[in-house]
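Shown below is the structure under consideration.
This view holds just a subset of the chains, kept in their places.
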Amino acid sequence: MALMTPEQFEDSLKALKPRVFMNGKKVESILENRNTRTVVEANKASYEWALDPRYKDIMSCYSPLIDDVVNRYTHVSTNTDDLVKKAEAGTFTAEMLGTCIYRCVGYDAFHSLASTCWEMDRDLGTEYHPRFLEYLKMIQRKDLSVAGALTEPRGKRSQRTLDWPDPFLSLKVVDKNADGIVVRGAKINISGAFASHELVVLPQSAHGPGEEDYAIAFAIPTDAEGITYVCQYSPYSAERDNADELDELGNPRFGQRETSMVIFDNVFVPWDRVFHCGETKYSVKFVTRFAKTHRMTCGGTCKVGFMNQIIGACKLIQEYKGLDKVTHINDQLTEMVVLRETGRACGLAAANKGQEEPPGSGVYLPDELMGNVAKLNICNSFWRAMALAGDIGGGLIVTMPSLKELKNPETKDYVTEFFSFGSDEPTENILKVHKLLQHWTAGQHGVATWHGAGPVAAQKIMLQRVVDFEHDKSIVKQTLNLKEKEKKKN
Amino acid sequence: MALMTPEQFEDSLKALKPRVFMNGKKVESILENRNTRTVVEANKASYEWALDPRYKDIMSCYSPLIDDVVNRYTHVSTNTDDLVKKAEAGTFTAEMLGTCIYRCVGYDAFHSLASTCWEMDRDLGTEYHPRFLEYLKMIQRKDLSVAGALTEPRGKRSQRTLDWPDPFLSLKVVDKNADGIVVRGAKINISGAFASHELVVLPQSAHGPGEEDYAIAFAIPTDAEGITYVCQYSPYSAERDNADELDELGNPRFGQRETSMVIFDNVFVPWDRVFHCGETKYSVKFVTRFAKTHRMTCGGTCKVGFMNQIIGACKLIQEYKGLDKVTHINDQLTEMVVLRETGRACGLAAANKGQEEPPGSGVYLPDELMGNVAKLNICNSFWRAMALAGDIGGGLIVTMPSLKELKNPETKDYVTEFFSFGSDEPTENILKVHKLLQHWTAGQHGVATWHGAGPVAAQKIMLQRVVDFEHDKSIVKQTLNLKEKEKKKN
């Protein structure tokens, strides 16, 4: 079987030497640095689950491409059942990790590549699709982790790309020869790349004539020459660096969430890993197909899993404080459940209404309308869930002392007594649950919710493109028996 | 084939003589009274569509009970596909009528009856289920329209039923003999009963020991002796009574929406039409199974259809006024679409996640959680859609003159000129679309949305009953690696 064990995964990472910086310093080992380690742990868990009898149905599946069982995160959906499973996997991984499953961008990028390479070949006679399939088969056979990258720095939004003084604010081909292409630029806000084997790169924007050098998609090993990762560094990073023990933290094993900017400083990509190069008309298809797939993911699946953690923590605090019968708290929990289930319903609708795109390609993508609806809803509902959790959880979420106090002989008894709430639960547990809610309500997840899978403005634009008002108008005309429009004599 | 033509339906109503009052006067013919006529028209349309090649897949289906094609609104769902079709039929009828499909309460009541009669027979050895099936087969064979009735006047909410000074504020058995039972009381807010052939009656509330006489369900012809209908009378009723031509009205054929209170003044029901009588423990099952079915209907299907009309009318006004490119209006239309599709997604999720209940019964009911979520969402979103339509549509929605002015030689030219908005569209059409939005935004539908399928407080209670927080709590415990609770030494 192709699947690696978690240990094999970790070993495989040791062979990679990505160039990574964090907090102004070089990260000598991503396996040992506490913050980069969280991404390793999250990816490693995805290998555990694919082999775990309890979870393997959701985390692995049969791939006809290599006639073997593969990790689901390397499989391109071939029907709506696959899409439903994909949605369920998104929720499962999110609730198990309490942070991003860093492999989802790559997974969604595969869908976009499979669909658009097929279409380019059909339309243009190119040979991208077989090339991509070979690449994907290699990934499946070796059971590799693949991150994805789209977002770019970009220049002044009021200017066109070609007018930017610095042409590299979008990733750009700077050389092209018989062996491959050389690119310069950066991708930003990239989840988990440094702890993956491979990075799949798509364009971020539509491109037009003259922008051929920006119309690119390719795959690259994460430690290819010329690639540099500059990691985010947040208060949560500092806290993790500073902790005596990881279990002082809100999410001990998997952390808050890690991203980096990925700089491509004249990086060479051989042709057999290039999937789009200059066909400007198709850039928008790479983007929108990725976006619709990723909007189902971000809008209808992972936040559902996050909300499970939030709701569970609120419920525990309610119980610790003896507030089980208090109406307004039960109402708030109910509201959170409604928000969560609405997200789930939209995600499932996007999957269930998914279509083959383009027809004949064998690639199934979620329904555009429902995917965008899912994402638009979840942005507001995740903030609302955070806010409600902040109300239920109480001020202690953000005023709690360090868990180290429980080991400080001078304060330990005070903390134990006064944060017991009169409950029989060990104070340590009580404080840890508050710490988890701190992780959820006072961290990066609110802002991240807006921007994962693109800002809401992008979803609205897409909706305005795909909504067909003609049916609605015809219903009105029928109800009112409106006469056909005849030119008025003014 | 069992299906009646619309003409046969209308003829069949002529044979009925229900005792109906409206606006302080007796309604001599429900076929001729303009307001009761709208219900006749709506029911009649359901016969048209079942025979119409364009719509018959949605409005009819095969019934194994009588081995023939029947109107879908007489069919009890036997799998989740049936539930999905049921959801689609709800949206279809709503958008075609622009008001209630009056048959949905009866349709949903059939689901509750099929499930609960089966369970009572299994548990108690009663023979309600075969009795109900015989009744249902008769309905299918004769292709009858069946209304449903649950809501009751009730006494002071702070008192128990048995403490009410007037025992008849809930429908009550006052006599029982070898032939049947005699009931007294009333059902209120009942949609469309007087223009149906039959009325199916369920309890409104759970009942306990001592309340046996309130624990009843039965079917009765709508013109049975002792039944009186006192119809609602709204400003819209007066407007319809007063119009010169129906096309002056917002929804010319099907009207605003008609209900009545149904008074049972010592009405006799023979045993073969009694489906529940005294088994107090089961009253709550009749109620909750109806509720969950009807919440999918009201929450996830019919308002979706209504919103199609609202959105279509807003879009037309936008076009008439030359506002196609105006961002804030396109944003509002987008918001309405998101609200609509969210409702649809929740309805579909309720159907797709439906289960056989009780197992073995062969009856499929929607998912409780999703049905309640659908209803809770739609209440707020329908009001929001109304509000948005009021903003887009403009003040004219509520300040428009009568369409009669277009026939008044003294005002016709003025109205034609000044309500043209400079558009080529005939002013008559422009005003009619505004009139339709008046129907939607300045009528009964907002309030009705709260109360159809029960008030939101009921949905919240139900959610609090069915939501299982244990999974969420266990996820939290795993994330934090919480130690098992050990009694604290205080």
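Note that the chains take the letters A and B in the order they are written out, and that residue 1 is the start of every chain.
Methods note: contacts are C-beta pairs under 8 Å (C-beta built on N, C-alpha and C of every residue); 3 or more make two chains touch, one makes a residue touch a chain.
The model shown is predicted, which means the values in this text are computed figures rather than measured ones.
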Overall number of sequence copies in the complex as this file defines it, 2 displayed: 4
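Following the convention adopted for this analysis, only the chains that are shown with their structure count from here on.
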Superposition rotation for chain A onto chain B, Cα-based, multiple of 5°: 180
Approximate Å spacing (C-alpha centroids) for the pair chain A, chain B: 41
Interfacial residue positions of chain A with respect to chain B in the complex: 95-96, 98, 247, 251-254, 308-309, 311-313, 315-316, 330-331, 333-334, 337-338, 341-342, 344-346, 348-349, 352, 369-370, 373-374, 376-377, 420, 424-429, 432-433, 435-436, 460, 463-464, 467, 469, 471-476, 478-483, 485-488, 490
